[in-house]
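Omission of a single protein chain aside, the complex is shown with its protein chains in their original locations.
Letters A and B mark the chains as written, and numbering starts fresh at 1 in each.
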Amino acid sequence: MGEFVFFLLALAWPFLAGSYGTGLITEALIFAIAAMSLDLLMGYSGLVSFGHAAFFGVGAYALALSGMKLGLNPWLGILVAVMTSALAALIIGYFCVRVSGVAFIMLTLAFAQLLYSAAVKWRGITGGSDGIGGFDRPQIAGLSLNDPIYMYFACLLGFVLSLWLLRRIINSQFGHALVGLRENETRMRALGFSTDRLKLCAFVLSGAFAGFAGALYAIYNSFISPDALSFAQSGMFLLMVVLGGVGSLLGPAIGAAIFLLMKQFVSSHTEHWLAIVGIIFVCCVMFFRSGVYGFLKQWLERGART
Amino acid sequence: MTLLRVESLQKSFGSLNVTRDVTLDVGAGEKHVIIGPNGAGKTSLINQIGGQMTPDGGRVMIDGSDVTRLAPEQRARLGLARTFQKNTLFQRLSVFENVRLGVQARFGNSFDLAQRAAARTDVNARARDVLDLLRLTALAERRVASISYGDQRQLEIAVALAGDPRILLLDEPTSGLSPVETRQLIEIIRALPSHLGILMIEHDMEVVFSLADRITVLYYGEVLASDKPDVVAANERVRDVYLGASF
Partner (left out) sequence: MDLFVSQLLNGLVYGLLLFLLASGLSLIFGLMGVVNLAHGSFFMLGAFIGLSVVSYTGSFWWALVLAPIPVAIAAAAIEILLLRHLYKRDKVDMVLLTFGLSFVFTDLVEWGWGKDTFSLSEPASLEESLEFLGGYFPQYRLAIVVFGLAVALLLWLLIEKTRIGAMVRAGIDDTRTAMGIGLNVPLLLTTTFASGAALAGMAGVVAGPILGVYSGVDVEVLIPAFIVIVIGGMGSLKGAFVGSLLIGIADTFGKAYMPEASMFLIYAAMIVILLARPHGLFGQAAS
């Protein structure tokens, strides 16, 4: 019910909010997809990836390069971006799922950093730290994503589709197995689950969704730079998930929106956006572990009881 | 018919030999109980059979084929199931979901991304059957963390049984239970499918002698005796080092 109201609001939003607000929410929808994809790993499978920006960035670069270097239609570019990110996740995940806990954190971090330095150093292809821009935005039947309103609706569609697919995955037997993995891996193996294959599969799916978000991001900005692959970007995704509430899918999406709104607000008042991000991070971990979603849920349940 | 065979198993941590040349069999329908004082290497033995620990030497065979180098999940697929003494269950999931995962491991398809798990009526029905068998139906929707310790021990067995194993390893199923709960658990173990080969570790001598078809006594990693209960009870060395204390 609440979700339906939200959806109606989302449909009406561009006509209520003007171009600034529309752009803001467009960006929030894109980051929400990325945050939800991280939640599939972090919240449902217990795999905390500290290098999730890698797949987001790979998707973004794949979209940009498939258009500029291969002359591919941008619609096809989105598909290419998703596939490339999934492939990157397959290769990186192949190594990462062999280790667990802290080593997993470090490996994901190291691989992301590897891709980051590749993007910075291969100037010939990636344009180095200047990035690349000015590629075509997709259009269909005369409707071009150059128009912010169409861009907004494309992202809304992408978000709803992602949410639906991710929910589907979580409610499937595969999703249940992932949760088992999060809760108790030793037990899962004793029961006969191929835990490494399950993890790898989750990693690839998560990478694919992150790549999809990355492609939308590249289209939205018509520009991409190594920042999208950076340590800081991975951190922002983690913060969105933690802020919104780990393991609730919708929570991280809310987290992404709050994060961006806060960023807009704070950066227009102070230069210390980064410190504020850090402090929020610290506070979330120390005092607010169930996130906004968990808090809202508790509050609503308490309300229902009284 | 021998379902599970352990042959000359060896394991040491530095200078500590936790398993020394252990050989034993479990046949279909047999309840084989391992006893021994603390530090005898009982849980280490179970871990090596289950695949959670790798032996230094010797073999573990299921149905005549060597599984010593197989991972726990591969052994499970050959029909080996186990409970844990200390490992927790899926704490944040419901009792039903715990058992359902056990069923899914064997009868479901964990790489099915499309179909809703709730729609797999065969898996769900089997999970409910197992809960019935273990008298846990009333607790089905409760979170594991919220049910009593005794019920958790019962759930341990339910989860292990969910995949319809042929061999069941029970690591001290009655530890920490009250006398009433212990008696209830013995009844449950008695009522388990008769084709099942069971290898269990147990401390409570009353439980041991009321259930065992065969008893193996471990002492500092070594098999002291392995025979029918009355023969073991009469064994001088066993009486000296172990049973003497509790009789």
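Following the convention adopted for this analysis, contacts are C-beta pairs under 8 Å (C-beta built on N, C-alpha and C of every residue); 3 or more make two chains touch, one makes a residue touch a chain.
Note that the structure is a prediction, hence the values are computed from the model and not measured.
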Checklist outcome for this item: Among displayed chains, the one left out touches A
Checklist entry - Given the contact definition stated above, which residue among A:Leu11, A:Val99, A:Leu143 or A:Leu161 touches the chain not shown here? => result A:Val99
Checklist entry - Given the contact definition stated above, which residue among A:Leu161, A:Val282 or A:Leu300 touches the chain not shown here? => result A:Val282
Item to check | Of A:Trp13, A:Phe50, A:Phe174 or A:Phe193, the one touching the omitted chain in the full complex | outcome: A:Phe50
Next on the checklist: Please output the residues of chain A touching the missing chain, sorted low to high.
Outcome noted: 48, 50, 95, 98-99, 101-103, 105-107, 109-111, 113-114, 117-118, 121, 231-232, 235, 238-239, 242, 271-275, 277-282, 284-286, 289
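Convention: only the chains that are shown with their structure count from here on.
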Checklist entry - Just curious, how far off is chain B from chain A if you go by their C-alpha centres, in Å? => result 43
Checklist outcome for this item: Interface with chain B, chain A side, in the complex: residues 168-169, 171-177, 179-180, 183-184, 186-195, 197-198, 201, 205
Checklist outcome for this item: Within their complex, chain B touches chain A through residues 50-52, 71-73, 76-77, 81-82, 84, 87-93, 97, 100-102, 104-106, 108-118, 120, 123, 159, 162-163
